[in-house]
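Complex shown without one protein chain; remaining protein chains in place.
Right, subunit A next:
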């Protein structure tokens, strides 16, 4: 998996105190790793800082709550990583 995944997995492991080996690209941050909303904000802060981006959490939450997008699109780590990569690419474009 990408270096982005490694960075994100490291952040999750450190921030949420989850053994690194339990974190895979298929992991669902909430259902599999048990990350709660406050811990997810701490992770978002570390991700924002590490990649120089701003994860659009409010927009994502609204889309999930309104049923427009399944939560897996944002909270399964391989999908989260793809969105981080897209935000980084948009920043440097």
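The criterion applied here is as follows: contacts are C-beta pairs under 8 Å (C-beta built on N, C-alpha and C of every residue); 3 or more make two chains touch, one makes a residue touch a chain; residues count from 1.
Everything that follows uses one rule, which is that contacts and distances are computed from a predicted model.
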Record-based protein name (UniProt) of the chain missing from this complex, from "ATP-binding cassette subfamily B protein", "Phthalate 3,4-dioxygenase, alpha subunit", "3-hydroxyacyl-[acyl-carrier-protein] dehydratase" or "Oligopeptide transport system permease protein": "3-hydroxyacyl-[acyl-carrier-protein] dehydratase"
Among A:22, A:49 or A:91, the residue in touch with the chain that has been omitted: A:49
Hidden partner chain, residues of subunit A it touches: 38, 41-42, 44-45, 48-49, 54-59, 61
